[in-house]
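Right, chain A next:
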Amino acid sequence: MTLRVLAVDDSRTMRNLLSAALVQAGFDVDLAEDGEDGLQRLSETSPDIVITDINMPRLDGFGLIEAIRGSLGNRHLPILVLTTESAPELKARARASGATGWIVKPFDETKLVAAIERVTMPRGEV
Partner candidate 1 sequence: MSIIISDDFRESFFQECEDLLEAMNDGFRLMADDQHEIETVHAVFRAVHSIKGGAGAFGLDKLVDFAHHFETALDKLRSGKLDLDDDVLALFQRCGDHLADLVAAAREGAEMEEGIGSHLQAELDEAIGSTPQDEEIAPVEFQPMGLDMDLCLGPASPGRYKIDFAPEAELFRSGNEPALLFRALSRLGKLTVRIDTDALPKFTELDCTKPHLHWLLMLESAEPLDAITDTFEFVEGMCRLEITEDEALDVQNPDASTSLQDIIAQTDAPVDEPLRTAKQPQASSRNETNNRGSGATIRVDLERVDKLINLVGELVIKEAMLSQSISNIALPSENEVSVGLESLKQLAGEIQEGVMAIRAQPVKPMFQRMSRIVREAGIATGKRVRLVTQGEHTEVDKTVIERLVDPLTHMIRNAVDHGLEDTETRRSAGKPDEGTVILSAAHRSGRVMIDISDDGGGINRSKVRKIAEGKGLVSAEADLSPTEIDNLLFLPGFSSKEEVSALSGRGVGLDVARSEVQALGGRVSITSNPGEGTTFSISLPLTLAVLEGMVIEVADQTMVVPITAIQETLQPRTAEIHQIGQDGRVVVNRERLVPIVDLGEVFGFRPAPAVLDNHVLLLVETDNGRHCALIVDGIQDQRQVVIKSLESNYGHVNGVAAATILGDGRIALIIDPDGIIRDAAGQVGAELQFYSAGQCHA
Partner candidate 2 sequence: MLPAKSALNFNSTLRDNAMLDDVTGTRTVDREVVAFRVAGQDFCIDIMSVREIRGWTETTILPHAQRFVKGVINLRGSVVPVVDLSERLGLGMIEPGPRHVIIITVIGTQTVGLLAEVVSDILTVSDDSMQPVPDIASESARAYISGVVVAQEKMIRKIDLAKVLPANGKELA
C-alpha cells in the first residue's frame, strides 16, 4: 500500500510541482485548490497525510488545519504546512492551529520526502 497524500495549494504551479515530486517519490497524490476544496477532498479520499499552503482564498491553511483537528477521526492526521518563510511567528501560528510540521519552499523531493517520513508511518508497516 502506498501512502496517500492530499496536497492543498491555490497555485497551479505548486500543485504541479508537488504532485510531480510526490508521485515520483511513490506516493498517491490528491490535489485541492484551497482549504474548502481540501476539506471536501479529505472526506472523499481519506489521505494519510495533508500538505497545505497557508495563503489561500476561501479557507486558508490555518483554517483548514483547525477544521481538520476539529473532527474526531483526524485528530492525529499528520499535517505539514508549506511556507515560503520560516519566520518563527508563522511556525508558532501553524503549530497553534495544530500543524504537525512544515516544509519551507522552495522544496526539492528529498526535503519533501524527509519531512513526510518524519511524520508518517508507511502503510503496510502498521
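In this text, a residue touches a chain if its C-beta (ideal position, glycine included) is under 8 Å from a C-beta of that chain, and two chains touch if they have at least 3 such contacts; residues count from 1.
These made the cut because all candidates are chains of the complex that A comes from, given by their letters.
Worth saying up front: this structure is predicted, and the values here are computed from it rather than measured.
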{"item": "Single touching candidate for chain A, where 1 or 2 all sit in one complex", "value": "1"}
{"item": "Chain A to candidate 1 touching residues, read off their complex", "value": "2-3, 10-17, 19-34, 37, 40-41, 53, 55-57, 69, 75-79, 84-87, 95, 98-102, 104-111, 113-114, 116-122, 124-126"}
